[in-house]
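One protein chain omitted, others in place.
This part shows chain A:
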Amino acid sequence: MDEIKEAILAFAEKSKKSKFYFNDIQKAVQKVIPDAKARPIKKAATALINEEKLIYFSTGSSTMYGLKGRGQTEDH
């Protein structure tokens, strides 16, 4: 779990974009940890949300993840 969380944060910090789809996170994690499955990656992303290191960004129809403090930092 910790290894996956680190991989997610590393991807989020390096990414040129401030918001990314879960698929992008999954692909980035699997590059570093090839046998990581979607379910543990989701659990790690949820843990990072709860630790307030990641944020959800929702348009209403689709949802993206972002690094807290990067890009859109206020509530609008």
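Operating definition for what follows: a residue touches a chain if its C-beta (ideal position, glycine included) is under 8 Å from a C-beta of that chain, and two chains touch if they have at least 3 such contacts; residues count from 1.
The criterion applied here is as follows: contacts and distances are computed from a predicted model.
Going by its UniProt record, the hidden chain of the complex is named "Dissimilatory-type sulfite reductase subunit alpha" among "Acetoin dehydrogenase", "ABC transporter ATP-binding protein", "Cytochrome c-type biogenesis protein CcmE" or "Dissimilatory-type sulfite reductase subunit alpha". For chain A, the list of residues touching the undisplayed chain reads 21-24, 38, 42, 45-46, 49-50, 55-63, 66, 72, 75-76.
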